[in-house]
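Of the protein chains in this complex, all but one are displayed in their positions.
The block that comes next holds subunit A.
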Amino acid sequence: MSIRVAAVADIHLGEAQRGSYRPHLEGIEERADVLLVGGDLTRHGTLDEGKIVAEEFRGLPVPVVFVLGNHDYHSDVEEEIIAVLREAGGIVLDDTAETLLGGRLGVAGGKGFGGGFAGKSASEFGEPETKAFVRHTREIADRWRVALKSLDTEYRMVLSHYSPVKETLHGEPPEIYPFLGSYLLAEAVDAEGADLIVHGHAHAGTEKGMTPGGIRVRNVALPVLRRAYATYCLGSEEC
């Protein structure tokens, strides 16, 4: 049986947007079985903004899965933001995996990170700052492999903030690609297998792309979608 996945990212809610996104979620249970939110939930990553986000998604009739984005880390209270999202009933992935819909859907992921794409990427070489940058992405990719391996579900998805591929960045200046994602993320998912990867972060990018291994990638950043969320049907039957 097919499943329907709603996804959005980069909603960037602040005080002025309190209560503004919730109306768009009315009736979501008619359109989707689960909602994935791919990071940059806030503008400045403050706990107050985290609470606004938590209230916006509290008590929805479908499970809601979050990852954080770089904006949500800016005020160094990411753990507190994760806690308020969980308190409001959300599932937050932090390089972890979760099984949903009675074991039918597994979602793995986390915020991801940058570094660039095959042949034009940063290496773990030279100054400690450069090494730390690249190592962060490599360690995330390794944790995603472990998270994906742990899933024994009919469908498997990956939720990220940063992009695993270049194709969904099309429209962004190529000079900033290394800050928008890393091929190490795609390599990890291609090795373990998944039905779909969704991400955000690239506001000027393109919705549709694919990994080198043929896994579909969707950039669901709100400015790319220009709609409340995208809905994808996974499975051979029509939803």
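We adopt the following convention: contacts are C-beta pairs under 8 Å (C-beta built on N, C-alpha and C of every residue); 3 or more make two chains touch, one makes a residue touch a chain; residues count from 1.
The rule is simple: contacts and distances are computed from a predicted model.
K.L.:
Under which of the names "DMSO/TMAO reductase YedYZ molybdopterin-dependent catalytic subunit", "Na(+)/H(+) antiporter subunit D", "BON domain-containing protein" or "Sugar ABC transporter permease" is the non-displayed chain listed in UniProt?
P.N.:
Per the UniProt record, the undisplayed chain of the complex is "BON domain-containing protein".
K.L.:
In the whole complex, not just what's shown, which of A:His71, A:Lys111, A:Arg143 or A:His199 touches the removed chain?
P.N.:
Considering all chains, including the one not shown, the answer is A:His71.
K.L.:
Counting contacts across the full complex, list the positions on subunit A that touch the omitted chain.
P.N.:
On the subunit A side, contact with the omitted chain comes from 4, 6, 10-14, 16-17, 21, 24, 28, 31, 43-44, 71, 74, 195-196, 203-204, 216, 222-223, 226-234, 238-239.
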